[in-house]
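Up next is chain A:
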Amino acid sequence: MLKVLRLARRLAVGGVIVAGALSGPALAAETLKIGVVGGLTGPGAAWGLAIDAGAKIAAAEINAKGGLSIGGKPHTVEVVSYDDQYKAASAVTAVNRLIDQDEVKFILGPIGSASLLAIKPITERNKVILLSNTYTAKALENTGYVFRVLPTTQEYNASFIDWLKTNRPAIRSVALLSPNDETGWNSQKVQTEAYGKAGFTIAAAELFERQQTDFRAVLTRILASKPDAIELDTTPPPTAGLVVRQARELGFSGQFTKFGGVNVAEIVKGAGAENAEGMLGYFAADPDSKEWAWLQTEYAKHHPNEMSDFTFFFYDAAKLLLAAIGRAGTATDTDAVRAQIEQGAPFDTLLGKAFWGGKAAYGIDHQLVTPSFLGEIQKGKGKVIARLAAQ
Partner candidate 1 sequence: MSARIRSFAAAAAGPALLAALVLLPPLLGRPFHYHLGILVGINALLALSMQVMLRINQLSLAQAGFMGLGAYASALLTRDIGLPFAAALPLAGLLPALLAGALGPVLLRVRGVHFVLLTFALGEVIVLVFVEWVSLFGGNNGLLDIPPASLFGTALRAKPAFYALTAATLLAALALCRWMTRGERGMIVAGLAGNEPLLQSLGVDALPHRCALFAFSAFLAGLAGSLYAHYFGYISPEAFGFWTAVNALIMGVLGGVTLLLGPLTGAVLLVPLPELFRDAIAYQRLFYGLALMALLLFLPRGLLGVLRASKGSTP
Partner candidate 2 sequence: MRLEIEGLSVRYGAVQALEDVSLVVPSGTTTAIIGANGAGKSTFLKAVAGLVPPQGGRILVEGRDLAALTVEARHALGVVLCPEGRRLFPDLTVHENLLAGALRRKGRAAVAADIAAVYDRFPRLDERRGSLARNLSGGEQQMAAIGRALVGRPRLLLLDEPSLGLAPGMVRVMADAIRAIAAAGVTLLLVEQNARLALTLAATGHVLEAGRRVLSGDAAALIDDPRVRDAYLGGAETASPASPEPARSW
């Protein structure tokens, strides 16, 4: 008898697990659901959490005003987030769940190229609008419903490199270091072309593996080519910090540039303030601005970690999307919403005026072009030294 009871208990536990996994949440009547897919746990989670927080801050803002009015009816905006752990299979699961169980028509994310390439056929087939950010050039190829809401090096690096040429004439040769994956290949190609076009010599172009922490060997190789500057490109900021420090220790005294995106706090943590001093880079936003301070306060309500500047883009993207849904007066006809998104430009964002571009590079105007900030690390803090308008 005891055995039977024990068995029954085990079965019940198993049953609960399976049932819990298979049941979908009930749909509230006047709710608009926005999906989020991103790496929320594991390495790189800071970016996934930026999507999640960006969407949630925008939702909270509009809910506080009584919800989003769609066709005259107020809707509470609900954000449904799933973790893709940067894996294609998990992203597909997340998107399937969002589309099928949660009946979501609008998704923010994902970040990883593999995730995006794996889910794109599904979202396109289901006419689901995807406000994404991946560096892969294929993100916007043959798409109708995908928008990229974050500028890539392609969008701004020419003006940055021009600035460098004018303001730092001593720099003639540049060595590039990028991660060995789709993001790195792509951005390194773009950077190589842009630096070449501007008349710089490419002293070296190296790739590294993402989990690497020790760069002395590859730096020895780079330093042998005697570059005036090292461009860290899309190297993740914490890793970039380590590279900077190890390069300084190996005796490199030249300029560091990072036109693939800078997170000052993370770089300074890895490099130490004295080593990071003078690094030039692309800042998504001005860390000294009141917008930054406000967003950071809001971010802290959702996640305990330090805010990534990606939060700006996804906050703006979520607002952009909600406004478009409101104007379209429908939360089901994604064609109408898409038209509203496309027509809305130029928009006011936290960063300033932004608009859609990208036709020349990707064949469709689904690339968000925002103002960009050229910043310098001074005494461990980020200082914006030039503001470059969206172009």
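As a working rule, a residue touches a chain if its C-beta (ideal position, glycine included) is under 8 Å from a C-beta of that chain, and two chains touch if they have at least 3 such contacts; residues count from 1.
Basis for inclusion: all candidates are chains of the complex that A comes from, given by their letters.
It should be emphasised that the depicted structure is a prediction, and the values quoted were computed from it without experimental measurement.
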**Request:** In this complex, work out which of 1 or 2 touches chain A.
**Result:** 1
**Asked** Given the complex with candidate 1, which residues does chain A contribute to the contact?
**Response** 3-4, 6-7, 10, 14, 17-18, 20-22, 24, 40-42, 52, 81-83, 86-90, 92-93, 96-97, 100-101, 113-114, 117-118, 121, 136, 138, 180-182, 185, 303
